[in-house]
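Removed: one protein chain of the complex. Kept in place: all other protein chains.
For chain A:
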Amino acid sequence: MAIDQVHDMQQVYRKLLQSMSRPGTISSIREIAERVEYKLPCYRATFLSVMTLLDAEVTFHILSEKNQELIEKISEYTLAKYAAITEADFVIVLQDDTEASIIEAMERCKNGNLLDPQHSATWIIESPLIAKEAELTLTGPGIKQEAQLQVGLTPEIWQTRNERASEYPLGIDFIFIDEQAQLACVPRTTSVVILEVE
């Protein structure tokens, strides 16, 4: 059975909304992801999120170098346009992207301006495994006291993110997705503390 453009997308969106409004909360879209029949150079859940959020009104950027196939697929399915990192509304990070390329892109992507803080990039990031482990401690709106999250980004990347989100309301919002079709979000309002690894 293929995916349903109306009801499955609605389900995926509600999970995204759930995770975005409660940073650190892990949602699963596995049931829907298992029905994705396309052959894709990314996780199925990544593709589902892209299908849910992108259309002809927005632009996207993919960091990965062997990305031509995915760029074409996303453009064909969503009609969104590919753009340079400095212009893109959505930035998609695949599993094989290096730390250096992520940091460079993060420094250059849109993070809004004071009049229009919503003109910032939303990052869709593939993570090896999302878990409720003590890698990061999250506090801020949407979190009762504090939440713990593991997404597998290096401390240097988080440092870059924290710098870009330091002038609130400017900042970038993250959507993490793993191979098990789990997702978790870290919007700009969340303060992220990286726990020291012994």
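The definition used in the following text is that a residue touches a chain if its C-beta (ideal position, glycine included) is under 8 Å from a C-beta of that chain, and two chains touch if they have at least 3 such contacts; residues count from 1.
The criterion applied here is as follows: contacts and distances are computed from a predicted model.
Asks: Looking at UniProt, which of "Carbon-phosphorus lyase complex subunit PhnJ", "Amidohydrolase, imidazolonepropionase", "NADH-quinone oxidoreductase subunit F" or "Amino acid ABC transporter membrane protein 2 (PAAT family)" names the chain we cannot see?
Replies: "Carbon-phosphorus lyase complex subunit PhnJ"
Asks: With the full complex in mind, choose from A:L40, A:V58 or A:A83 the residue touching the hidden chain.
Replies: A:V58
Asks: Can you list, in ascending order, the chain A residues touching the missing chain?
Replies: Looking at chain A, the ones touching the missing chain are residues 5-7, 9-11, 13-14, 16-17, 20-22, 52-58, 114-118, 122, 141-144, 168-169, 171, 173, 187-189.
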